[in-house]
Each structure stands twice: as structure tokens, then as C-alpha cells.
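With one protein chain withheld, the remaining protein chains of the complex are depicted in position.
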Amino acid sequence: MNQIGFVLLSVLAVGSALSVILQRNPVMSALSLVVTIFSLALAFLSLGSSFVAVVQVIVYAGAVMVLFVFVIMLLDLGRREPFKLTGVGRKILGIAAVAAFLFQISASLSAVGVMGARPPEPLPPGYGTALAIGRSVFTDYVYPFEAASVLLLAAMVGALILAKRRI
Amino acid sequence: MSQTVVVDIVRIAVILGMFLGCVAYLVWVERKLLGHIQIRVGPKRVGPYGLLQPIADFVKLVSKEDLTPPNAHRALFRLAPAIALVPAILSIAVIPFGGTIRVLGREMPIGIADINVGLLYVFAMSSMGVFGIALAGWSSNNKYSLMGGLRSSAQLISYEVSLGLSVLGVVLLAGTFSLREIVAAQHPIPFVALQPVGFLLFLMASSAEIARIPFDLPEAETELVAGFHTEYSSMKFAMFFVAEYANLVTVSAMAVTLFLGGWNGPFLPGPIWFALKTAAMLFLFIWVRGTLPRYRYDQLMRFGWKFLLPVALLNLLVTALIVALSGGEG
Amino acid sequence: MVTLGHYLGLSAVLFAIGVTGVLVRRNALVVFMSIELMLNAANLAFVAFARHRADVGGLVFVFFVLAVAAAEVAVGLAIIIAIYRNRGTVNVDEINLMRW
Partner (left out) sequence: MLSDFLPIGILFLMAVAFAGIALAAPHLITRAHPTREKMLPYECGIDPVGDARGRFSVHYYVVAMMFIIFDVEVVFLYPWAVAFRQLRMVGLVEAAVFLAILLVGYVYLWRRGAFEWD
């Protein structure tokens, strides 16, 4: 991808991400996050993995965000919320922590020296296809895969118990 | 480079125009057929055989007052029909209408785009439709709309899992998500012969996804006064309507592509076969609408989770077992 | 030419926005969305590194992140609903669940 495309993509992603945390209305936050998810899917496409891009949209935009919208509708939270931030002290602390985090990331990445690295141009054939990912999951990553089903089982049972009772 | 883009734009505009024309006339065909099923004649006043009826409908809708309820969330109320319509149009992008054609000395596949994850792309787009419905119901500030929006979205997501599982058998047999390769893999035998259960499951789950009878609870005129789009008028209502029929065409085309051999067929050119098969599927959907009653909501949910989901899983596992046991590739 | 650093920078910025959201917003739902944003940023870094090393393993990790995100959001939102039914609020400053 050329640089102009990347800049446009970044503007879309960062702008919608900022909109997620700045909107007053949680529904608008959720829709902004859907835009962020789509822009990240475009980034995945430009990195040569269309399968992951589409799966990202199916799971995050099509399932996770639907759950958010459902909860907003069920609890009727979408309307009357004034824009509320936490106290001044925590705001300053938060911004300081974020700045420190960004500094640390960039420092450690440039220390390793990967920042200017160019990706290998001729990718191995079949890179990023569903076939390659499937072979990898079901040979090298079998145990994490089975563990994922235990995680999903725990989430299913836990969520049902929590939703059905009053704390 | 720029010449290719111009060719692309013209090609896409032509396909989009034909698609929207099909959608407009599908409404006329449905009214006509339903009329005959119920021993009436259907539309006949506007033009010969009522053929100008879609145009009359359009003129009527566009000249209606466009009202926004006072307590509605204005931005979302306007955005919701667009969120319903745009993904419905985008779904057609990957459907292959035929083999290849020579234009300006270039070999071009007939269709808009050819991507290697076409099937998943259609799923991704159809899962966006939930947002349009949920937001329309929520932003209207009307009890019926909110209730209808919630019920419809719950129905759509309940059947989406079974829909995804029902086509995995096809993916297993073809070993790809590319719709073009899936069609090619059906060269002499269409997958409906190898996946009859999968085909039936697909039909049932997709009827629920596009809210057709017997799963048309989102409409449920008698109970919810049209559900999530009660408060919508004029072109905003028309956009939901177009999205609904666009989804019907897409589902029929997907059924043809995945199970009925796509554009494959003897003698006639590919796109003709594709159109004929899709028309047959559309006829089936309209016929079902003329015949069956509507489910109750609790029956609908129970059917989706207690019957469709386990049967789809079982079908997938049995298919996998047969593929694993059979010696050759496929 | 877009390098690995570009993608990692974008990922870090998105992650930082997510952290900011968690730290400064009070609405528990928005806090959760910020967490989703952080998971997405991590996914971008995974995919960028996978491309850089031409290793499918990074893409496989995205799948596990998806499973974690789904499990987290299912349980997390169930907790929010349970709290709301009890307290009538989703404001994190007013919820001090640890002592009950």
C-alpha cells in the first residue's frame, strides 16, 4: 500500500477511535467503534490477509458490537447521558500514563530496530489464506484451540448465571 | 490504469442498475403471483398487465411527506435505513453471474469482484443488517418499533449461526471460500445432490435471515404494526423495502451459487442459466409465502436453537466423516 | 513505502486511545468498548508482525484474541446488566462492588 492510502486509513482509524471515547451517546460510541473495526479490516487487507480481515468484521462488527447495541437498548442507556469524565486527578494520571506508554513502546521498538523494516516482498504462496491458517491451527496450535472451547464454555455458563440472577 | 478504473466503474454501474431493476420488478412479480395464488389478478391498472406499477409506487413514495417523529434520535433515525440498504447492495459484489467474457481484448470474469473469501464477505455484509433494524427500532421512539426492532434482531442473530453452519458442508467439499471456485467445483454434480440436508437448512435459515414467511415476525403486521419501520415514511420506508427485496435476490443467488451449480449448465450461456436458476429460487420463495402461515415468536426461537442448530452441526460432522473416509480428494 | 513501523505506530496510538478511554470515562459500557479497541490494536500488531516475518502464526493469534474478546464481552456485559438491575446505574464511580 502506498503512503497516501496509509495516511487516509490512519486518519479514519484514529478519528473513529477518538470518537468512541468522546461521544456522549453510547450508541454513537458503538457505531464509531464499528467504523474503527472496518478500517482495521482494511489495514489487514493491505497486510495481505483477507481471511483475517473478513473474520474480524464478522466477529467484532457483526457479533460483539451487536451485543453492545443490545445491552444499550435493553438498559435504555442511549439517551440521557451527559458527558461524564472521571475526576481531574485521574484524568492527569491517565494522560501521563498514556504518554509514558507511547514513549516506552516507541523506545523499545526502535531499540530492537524493526521500525524501518520493510516487509519481505515476495510472500510465501498461500500466505494468509484460510487454508494456511487452518493447517497451522490444527497442527501447531491444537491445544490452544481446544482450550479456546473451554474458555467459550466457561463464558457461556458464566454469562447465563450472571444474567439470570440479581447481584 | 485509469482506463481500467473507467471500465470498472461502467461495469459496476451496469450491474448495479440491472440489480436494482430486478429488485423493483420482483415486487411486481410477487404481487402478481400472490394474486394468482389467492385467485385474484394482482396489479393490472398501471400499464399493460400492471407493468408500470413499480414506477407508480416509486412516484408515490418519493412524493410522500417525509416525517421524523419529534422525540426520535434524528441522526440515527436517518442513518438506520442507509445502514440497512448499503450492506444489502454490497452483498452482490462477489456473486459470480457467469464465466468470463472478452471486453476490449481483456478476459474479464462476469461479476463485480472476485475475492478469495467471497462467501465470508457475504456473511459479513448480511450481519451488518442487524444494525439497521436495531437502530431503526431504537431511534423511532415508538413502543411497537422498539419491540419489533428487538425481536427482529434477536431472530436474525439466532439464525445466523445455523446459516453459517449449513454452508460449511459445501466449503468442506469445495475446500475454498471463493464463490467462483465453489461453482467450478460443482462442474458435473451440483452440491445439492451431495448436500441435500445442507440445502434445506440453508433455505430455512436464510428465510429467517431475510424475514420471509414463515419467519416474517419482524413484519408481523397484525401484531406489531410493521415492527421496526412503523414510524418510517416516504423514501426512508422505501429504502428498508428495497433492502429487504435486495436481500431476497441475494439469498436466491447465493443458493444457486452454493448448491445449484451456479452458471453451469448445458447449451445456454452461463449468465442465462444463472438468471433462470435464480428466478426459480425466487419463485419458490414467493410460493412459500403464498402457502405457509406464520410462526409464533417462541416457536421461532425454539425451532432455531433446538432444531436447526443441532441438525446443522450433525450434517457438518457427517459430511466431514464421509469426506475423511472416502479415499480421493473430495 | 509503508514499513512495519507505520503499522506498529498506528497500533500503539489506537491502544493508547483505548487506555485513555478506560481511564477517563465513567460509563461502564464505554469503558468496555475502549477495552475492545485495545484488543483490536493488539490484533493489528499481530497481523503486522505476521506479515513482517511471513509467519502465519501471528494470524492464528488473532483468532485466539477473537475468542478471548467474545468470552470477555459476554461475561462482562452480563456483569453490567446484573449490576444495573441492582443499582440502577452503569457509572463506574458509583459502583464499589468490592465491599458488599
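Which chain is which? They are A, B and C, in the order written, and residues in each are numbered from 1.
In this section, contacts are C-beta pairs under 8 Å (C-beta built on N, C-alpha and C of every residue); 3 or more make two chains touch, one makes a residue touch a chain.
Bear in mind that the values here come from a model prediction, so they are computed numbers and not experimental data.
Although it is not drawn, the missing chain touches A, B, C when the whole complex is taken into account.
One of A:L33, A:I58 or A:I105 touches the chain omitted from the figure, and that residue is A:I58. Considering the whole complex, the residue from B:E30, B:D57, B:E160 or B:E209 that touches the absent chain is B:E160. For the chain left out of this panel, the touching residue among B:D57, B:E209 or B:E231 is B:E231. Considering the complete assembly, chain A touches the hidden chain via residues 1, 42, 45-46, 48, 50-51, 55, 58-59, 62-64, 66-67, 70-71, 73-76, 79, 128-131, 133-135, 137-138, 142, 145-146, 148-150, 152-153, 155-157, 159-160, 163-164. Residue positions on chain C in contact with the hidden chain: 63, 66-67, 70-71, 73-74, 77-78, 81, 85, in rising order. Considering the complete assembly, chain B touches the hidden chain via residues 5, 8-9, 11-13, 16, 20, 62-67, 69-71, 78, 81-82, 85-86, 89-90, 92-94, 112-116, 120, 140-146, 150, 154, 157-158, 160-161, 164-165, 168, 171-172, 175-177, 225, 230-231, 234-236, 238-239, 297-298, 301-302, 305-306, 309-310, 313, 316-317, 320-321, 323-324, 329-330.
Here is the rule we use: only the chains that are shown with their structure count from here on.
Each chain gets one centre point, the mean of its Cα atoms, and the points for chain A and chain B are 29 Å apart.
Between the Cα centres of chain A and chain C there is a gap of 6 Å. Counting partner chains per residue, chain B has no residue touching two or more of them. Looking at chain A, residues 51, 55, 63, 72, 74 sit in touch with two or more other chains.
The part of chain A that touches chain C in the complex is made up of residues 1-3, 6, 9-10, 13-14, 17-18, 20-21, 26, 29-30, 33, 36-37, 40, 43-44, 46-49, 51-52, 55-56, 59-60, 63-64, 67-68, 71-72, 74-75, 77, 81, 84-86, 90-91, 93-95, 97-98, 101-102, 105-106, 109, 114-120, 123-124, 127-128, 132-133, 136-137, 140-141, 144, 148, 151-152, 154-156, 158-160, 162-163, 165-167. Contacts from chain A toward chain B in the complex involve residues 25, 27-28, 31, 34, 50-51, 54-55, 57-58, 61-63, 65-66, 69-70, 72-74, 78-79, 129-131. Within the complex formed with chain A, the residues of chain C that make contact are 1-10, 12-21, 23-27, 29-30, 32-34, 36-37, 40, 43-44, 47-48, 50-52, 54, 56-57, 59-60, 62-64, 66-75, 77-86, 90-93, 97.
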